[in-house]
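Excluded from the complex is one protein chain; the other protein chains are retained at their positions.
After this line comes subunit A, so read on.
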């Protein structure tokens, strides 16, 4: 459950991500492909080499969607409705990839690692907790319509 304080922290952090959407998104995806090679099975049509334009483009897309979610914290279901449909009926990415019970889903973990790597000390325990909750909430909405 996102508290008012969580929402404030998420907005603050998002301010630091804006302007780096493509960079952070691409890095998160690259880390995910390297650390969890099974995730590559969803991208047989992509060039997954380091610096790939497709990965950069897709990373930018993913982070932009998260940014949209971050601006709609009071109504995540609605903001992510189309993406929720897409993931459930079209992409059918196994939810473990973005949500693994209470633990971090694979992409969620990698995105947090990117933030920690770039923000260092600014990725405080409080920000970490708020962001983890945010990503879990997004994951929950994305997997809502799976069955």
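We take it that contacts are C-beta pairs under 8 Å (C-beta built on N, C-alpha and C of every residue); 3 or more make two chains touch, one makes a residue touch a chain; residues count from 1.
Following the convention adopted for this analysis, contacts and distances are computed from a predicted model.
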item	value
Per UniProt, the name of the complex member that is left out, chosen from "Hemoglobin subunit beta", "Myotubularin-related protein 9", "DNA-directed RNA polymerase III subunit RPC3" or "FAD-dependent oxidoreductase domain-containing protein 1"	"Hemoglobin subunit beta"
Of A:2, A:65, A:86 or A:116, the one touching the omitted chain in the full complex	A:116
Contact set of subunit A toward the excluded chain (per top definition)	27, 30-31, 34-36, 101-104, 109-110, 112-114, 116-121, 123, 125-126, 128-129, 132
